[in-house]
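Removed from the display is one protein chain of the complex; every other protein chain stays in position.
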Amino acid sequence: MRRREFIKVSTLVGSGAVVSPALMLGGCTSSPLPGTGVVTKTPTICDMCFWKCAGDVYKEDGELWKITGNKDDLHSGGRLCTRGTGGPGAYLDPDRLQKPLMRVTVDGRQTFQEVSWNEALQFIATKMQGIADVHGPERMALLHHGAGGHHFLHLLRAFGSDSHAEPAFAQCRGPRDVGFRLTFGEAASSPERTDMANARCIVLLGSHIGENLHNGQVQTLTEAINKNAMLITVDPRFSVPAGKSQHWLPIRPGTDIALLLGWMNVLIEEDLYDKDYVDRYTIGFEQLAKHVRQYTPEWVFLETGIRPDVIRETAREMAKAAPATVVHPGRHASWYGDDTQRSRAIAMLNALLGSWNRKGGFYIPEKVDLPHYPLPDYPKPKFKTGDAYPDKWPFASQGVTNGVIEASVGDDAFFKGWMVYGTNLPQTIPGVAAKLRAAADSLDLVVVVDTMPSEVTGYADVILPECTYLERYDDIRNSGERHPSLALRMPAFEPKYESKPGWWIAKQLGERLGLQEYFPWDDYADKLDWELQQVGSSLEEMQKIGVKNFPRKRPLYFRDGQPARFYTPSRRIELYSQQLADKGFDPMPVFTPPEPVPSGYYRLNYGRMPAHTFGKTINNPLLFQLAPENQLWVNPLVANKHTLESGDYVRLASREGAVSGRIRVRVTERIGPDSVFMAHGFGHKSKRLRLAAGAGADDSELMTNIKIDPIMGGTGMRGNFVTFIKQSSTGSKS
Amino acid sequence: MTRFVMVIDTRICIGCGDCVVACKTENKVPDGLNRDWIVEATRGTYPDLKTEFRSERCNHCSNATCVTLCPTGASHHWNDSNIVLVEPEKCTGCKACIAACPYDARLVMHPDGYVDKCTFCHHRVARGLDPACVSSCPTGCMHFGSLDDPHSEVNHLLKTRDYKVLKPETGNDPNVYYLI
Partner (left out) sequence: MSEELLVTARDNALIDPSLHIWTWEVAMYLFMGGLTAGIMFFAALMTVRDKEHIAPFAATRLALLAPIALSIGMTTLFLDLEHKLFVYRFYTSFQITSPMSWGAWILIVVYPISVLQILSTFRSGYSVFASFVDKLKPARLLMDWCERNRVTIAYAVIPFAVALGIYTGILLSAFGARPFWNSGVLGLLFLVSGLSTAAALVVLIARQKTEKELFTGLDFVLILSEIALIGLVIISLASGSGQHIDALQIIMGGPYTFQFWVMFFCIGLVIPMLLEILEMAGISKSLAMLAPVLVLVGGYALRQVVLDAGQESTWTHYETQYSPELLQRLPGKD
């Protein structure tokens, strides 16, 4: 409702006298109407996923009421997504970790025992010091995900180790970022710098925005649809955006590179590419033109199942709208093991369309120049993370989780200790169970910092309960956006139970390791206040407004014909990659057909469902009751063949013999007959997750055929084949 | 009768369920219960398909059978509008209204035991705010307003777009519109 309507409506509604709404309205229940008590508001940054939307936490009469988006925030546009709105469930979850726990042996059986913070911290500090003394501090690695991980990265760096890895690289956007960096010298960043709101044509390759609820992506895609932009979705499954697209290309799984090469073929053969842009900024066009000549739409059709006329038509649509065309880089990109090349093909297609740093294509993100709190320099580590797995994955620009895990197995393993923060490794790293057990056997120390008794806590020597994002300060959010902006996360509540904020845990450990000079603040608020003061704000101001936007200093897009230098060796957009060639990789993407589906098996496809973030929200009571289990999507033809019906439960067996938990069948046309699909994150095994335990199946444990990307170490997860094990309806043994 | 309507764009709705969670937190709806819900309707055969998502709730019917059949007047139209509410002080818990709703939009609110349903967030509407579900929807596909105001956004949408209501054959004259 708009403001103007409000006035009108309220005169219609009001019965004259000014009565407080509570008295006037009556209502459905005997309880008072919401919002009639004492209401307070505290700014936060949502931590239900990694998009980092800014919002406000409302309390009514001291109780958590609701969380809503901050209107000034570009990440959220004032509206949180399903999971963000469900944030109260994270705080209220009765299964949260409450006290530090330590592994002890009682009567020959290992178990966890509650210990004091002091005991837990002292134990960890002693062990870490021992590892540093015997092997060197670099042998202590951090596996982390999420904003709070920064406190522990800081701790480890102060300690002398820069060994760290996050699943956001090798299990997620690593291939994309490396592919884009190899091409443009820059990554697609987070939030993705796609200018969808202004695009006239959007091409989604797999990215299932709508199920993938990254808020800004959803909102800008919506804006484009509202403006009748051309939407082309390439997905073997009838995804949510496929249903909104003018063109849905139900591609044969694993053949995206063929299609991308085919599109480039059409653009070049039909002279539809942006010549000026290509001349001005790129290198290697001649080689590319020659390279893609072989990939005609007719040839592509045979590989992808997409008709030649559709390939031509969609390529022309892209060209027509260019440069306001976004060929979306996607985000989770570790699919089939050739993913850096696939991402490169996407980047190159965008280059041909001239959409990089152009309006309606990709914008140039800008951050606030926020000085860091003055601290002593870190000691210089003797080893980098990559030294743990030398000669592997030359373009891995960050730590590779799977590399770190492998380098932790055995007595002579590189790593001797782990700190795990905010990542549930057993579900997150595909098919990792055996290696994780082996690593846990070998390591001298495993510390897990988590809010929940997730599966990963089962591998820990010490479990440290962090409080949730609603109960703590973290670093100021300063991510590249259309406008530079800062956002504050601050506690809306005292930490529940004996949980503590990450910054406090890191500082306590730092002090016990003699690193107090790296932790000079009493309260993290002091640090944040200092930083904010440097840019003309203050903690006090931010506590009121939550988000502060700053003016841009640089233009949002390239001006027409402006000269530009890119952060590549050639300073140009590299259509031909000498860097790759030098290391023995294809300088331009080459299509290799995916492994065919063995008979009797189906390709295991997976993705997101809007109600949840991976496995970490399944036990959230608010979101659990929205979606308590995942479903196995099965095409009706397949269902017929196996006499399956919607509502039946099955287990899945991978070709290599792994067996999943029980999962409910959904017979649907939205998936083709060669694959099955499930949302990732379910099938929790930890019994202490009382809502989530045993509900649905976990795709990770079926991933027994992992294709590692040789360029950067990404774990290709989509090459797995499964078949059904039917469950008798009563046989609910789980 | 003031006519408040909700207009939901199925071309935009992604079925994310944010509206359901927003309602739960705003209105403190107890565990397991919901005042709104999402329906996904898919027609066709792979790969020739159409999917529609609909966020559904009480339709605040102009001709509300729940009100007509309520024996005590507990179910009523609020303030001479089409917003249908239940007055707990009059309710007997006979559940006739639950059976009377062709949209299955009513529920018994445990542990209070009262009949509960979507209120169109009249507590917000009275303050000039959109209902909680509308203001949370990340796609902005939900719109709320008065049909009596010729300049309202909802009026404009209904004039310029094709729309439908659910099961008009019920004769209930529902007030949640779906743009198609």
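Per-chain numbering from 1; labels A and B assigned in written order.
Following the convention adopted for this analysis, contacts are C-beta pairs under 8 Å (C-beta built on N, C-alpha and C of every residue); 3 or more make two chains touch, one makes a residue touch a chain.
All of these numbers come straight from a predicted model, not from anything done at the bench.
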Contact residue for the chain not shown (choose from A:458, A:628 or A:673): A:628
Per the touch definition above, residue among B:10, B:65, B:135 or B:175 touching the missing chain: B:65
Missing-chain contacts mapped onto chain A: 94, 611, 621, 624-629, 631, 636, 646-647, 664, 666-669, 690-691, 695
Residues in chain B touching the chain absent from view: 15, 17, 20, 30-34, 37-45, 53, 65, 68-74, 90-96, 98-104, 106-108, 110, 113-115, 167, 169-171
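Going forward, only the chains that are shown with their structure count from here on.
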Averaged-CA centre spacing for the pair chain B and chain A, given as whole angstrom: 34
In the complex, chain A residues that touch chain B: 1-10, 12-15, 21, 24-31, 33-36, 65-69, 77, 79-82, 85-86, 88, 210-211, 213, 215, 218-219, 222, 225-226, 238, 240, 243-244, 248, 250, 610-611, 621-623, 625-627, 635, 668-673
Chain A-touching residues of chain B, taken from the complex the two chains share: 2, 4, 11-12, 14-18, 20-22, 24-28, 31-32, 42, 44-47, 49-51, 53, 78-79, 81, 85-89, 109, 112, 114-117, 119, 122-130, 132, 135-141, 144-146, 148-149, 151-153
